[in-house]
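First comes the structure, then the notes that go with it.
Of the protein chains in this complex, all but one are displayed in their positions.
Chain lettering (A and B) follows the sequence in which the chains are written, and residue indices restart at 1 in each chain.
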Amino acid sequence: MYSVGRIFMFRIPQGNELLDYLNRFADTEGISMAWVNAIGSLEDVELAYYDRESGKYIVKKYPGTYELVAGTGNISLRDNKPFTHMHVVIGDRENKAYAGHLVKANVYVAEVFIVEITGEPKLVREHVGGGLWLWKTTPKH
Amino acid sequence: MYSVGRIFMFRIPQGNELLDYLNRFADTEGISMAWVNAIGSLEDVELAYYDRESGKYIVKKYPGTYELVAGTGNISLRDNKPFTHMHVVIGDRENKAYAGHLVKANVYVAEVFIVEITGEPKLVREHVGGGLWLWKTTPKH
Partner (left out) sequence: MYSVGRIFMFRIPQGNELLDYLNRFADTEGISMAWVNAIGSLEDVELAYYDRESGKYIVKKYPGTYELVAGTGNISLRDNKPFTHMHVVIGDRENKAYAGHLVKANVYVAEVFIVEITGEPKLVREHVGGGLWLWKTTPKH
């Protein structure tokens, strides 16, 4: 059980890679756990689907500019550094939707909302095989 | 007008049905109102569209594994128990997006963020006809 810490709401400057920016932001601000939402417009997006059979992410590239319609993710610790895990729905100029695990994207406009979460234990990503780095579950429910 | 209560951020153990797990979690923790966000990967998803003419949900099944790209929902009271209402966007291995009311899905990976909401009056779902169970509105705005 955790509590709400600081709230950050801001626009990421154009040209930054979204995940890299959020990771650096969290590192600078000392954020080790957070929930993240984002909307805006992204360029040259790479989305992935996790293929359980091969244990690998299948990555597809989307060149050009897409609306960032629903960015949902979190920040937790991986290798002792804040790590952003985000899934996004993007829309093209016909409003056609593409949905997946965000690998990378350049920011044209990104309005983000970060809810810092405080308390113990810290959520830590551990490599569980294949491409997956997961939090321990506490299956008491 | 409400306030933020406890914050829960965790991974649901693999194999649970998502809504059933969240309902049991809320019941055990004594959560009567909350907002919920989730990302991850789901198996054997059932999505629905509410058909106003027939007053019924049209359900479609999606066998296999899909990215859970945007899970958005809430917890409130229905028949005196916490009830999770969630809509999801899922993505297939081509990042094609499907969007609807979540009927059920098995968890492969689900990272959830629950914001408990405290205060009065409690939000209660009441049967308003057809398949709809809605909160009372307070149309003062």
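Simple rule for what comes next: contacts are C-beta pairs under 8 Å (C-beta built on N, C-alpha and C of every residue); 3 or more make two chains touch, one makes a residue touch a chain.
In this text the structure is predicted, and so the values were computed from the model without any measurement.
J.: Give the residue, chosen from B:60, B:81 or B:127, that touches the chain omitted from the document.
T.: Residue touching the chain left out of view: B:60.
J.: Which residue numbers on chain A touch the omitted chain?
T.: Counting over the whole complex, chain A touches the hidden chain at residues 4, 6-13, 21, 24-25, 28, 37-39, 41, 65, 67-72, 89-97, 99, 108-109, 111, 113, 115.
J.: Tell me where the left-out chain touches chain B, residue by residue.
T.: Chain B touches the missing chain through residues 1-4, 33, 35, 37, 47, 49-52, 58, 60, 70, 72-74, 85-89, 97-101, 115, 117, 119, 123, 132, 134-139, 141.
Criterion: only the chains that are shown with their structure count from here on.
J.: Chain A to chain B: how many Å between their CA centres?
T.: So the centre of chain A lies 21 Å away from the centre of chain B.
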